[in-house]
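For this view, one protein chain was removed and the others were kept in their places.
Now for subunit A:
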Amino acid sequence: MKEAVVLQEQYRKIDFLKIKKKQKRIRFVKGMLFLLPSMILFSVFLFYPMARTLYLSFFLTDNSGATTVFVGLDNFKNIFTSPIFLKSLQSTFLFVLYTVPGTIVISLFLAVIANEKLKGISLFRMIFSSTMGISVAAASVFWMFLFHPTMGWFNQLLEAVGLEAIGWLTDPKWALISVSISTIWMNLGFTFLILLGGLQSIDSHLYESAEIDGASYLYKLRRITIPMLSPTLFFVITVSFINAFQTFGQIDMLTRGGPQNETNLLVYSIYQEAFENYQYGTASAQAVVLFVIILLMTLLQFKLGERKVHYQ
């Protein structure tokens, strides 16, 4: 009798476990079904291409991109001894150096002055964020005119004050700077919007109590605004860095990498190597370099921003 009861109990336990297991499986299938569309697309258009790029970087290819000869690390050796690619890397880093601080400082200034409660402030906010709605192609067209050697406003202005005209996009000394200026303008809208959002989420009590203590405007800016804004600032800086490394459109529209490869930024160099010279192997090696740079930037963001950025 006793044994029978025990047995029954065991059966019940097994049943219970079975049901629990089944439920677990159902929950797993359900979760996967909700995530499947994203996972498939990530695999096809992100993970597979990344692996494939790495694979291609070890091969020579024919014109259609099919692999022909395994060459090991030769593609990497080639690009790192190629003066054109090294120039491209140098230009890319200079471009990042010009555009990131410029974008951050100007948009921070704009966000701070647009954060005041004044009549008509929403109009100013709209104007400041407007470049976010202006595409790279359109912005390039606008700036192309401003940079125009004879009709452009910059040279007209120089002429008016009696200075010599500058070949903004054709002079190797100026081209990268000109492209950087127009890029800063293109980035301002987005950066401004994020920073303004960050400013508005700062607790106003902090300012009120500082005011009671008689703190000056600049003191409040330095001691409350900037520290409280640091997570947002950090995010914007990282995003700007990554965007700068991925710049393509304005190069294609304004300079096509010239003059003398001065503005041949990394992504433009990859594009040319792959889709104009059909050198998919070396182009892939360059893409791997780009990937490593972005990877390091993102890891740095997670590492440094760990305390500030919560994902779970």
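One rule holds for everything that comes next: a contact is a pair of C-beta atoms (placed from the backbone, for glycine too) under 8 Å apart; a residue touches a chain by one contact, two chains touch by 3 or more; residues count from 1.
FYI, contacts and distances are computed from a predicted model.
Visitor: Given the choices "3-oxoacyl-[acyl-carrier-protein] synthase 3 protein 3", "Succinate dehydrogenase subunit B", "Glycerol-3-phosphate ABC transporter permease" or "Ferredoxin", state the protein name listed in UniProt for the chain not shown.
Guide: In UniProt, the chain excluded from the picture bears the name "Glycerol-3-phosphate ABC transporter permease".
Visitor: In the complete assembly, which of A:Leu108, A:Leu146 or A:Val179 touches the absent chain?
Guide: A:Leu146
Visitor: Write down which of A:Ile79, A:Leu108, A:Ala175 or A:Val288 is the residue touching the left-out chain.
Guide: Of all options in A:Ile79, A:Leu108, A:Ala175 or A:Val288, contact with the hidden chain holds for A:Val288.
Visitor: Kindly state which of the options A:Ile127, A:Leu163 or A:Leu304 is in contact with the chain not pictured.
Guide: A:Ile127
Visitor: Which of A:Phe16, A:Phe45 or A:Tyr219 sits in contact with the chain that's absent?
Guide: Selected residue, touching the omitted chain: A:Phe45.
Visitor: What does the interface between subunit A and the hidden chain look like in terms of residue numbers?
Guide: 24, 27-28, 30-32, 34-35, 37-39, 41-42, 44-50, 52-53, 56, 65, 109-110, 113-114, 116-118, 121, 124-146, 151, 153, 156, 185, 188-189, 193-194, 196-198, 200-201, 207-208, 211, 231-232, 235, 239, 242, 245-246, 248-249, 252-253, 267, 270-271, 274-275, 280, 283-284, 287-288, 290-291, 294-295, 298-299, 308-312
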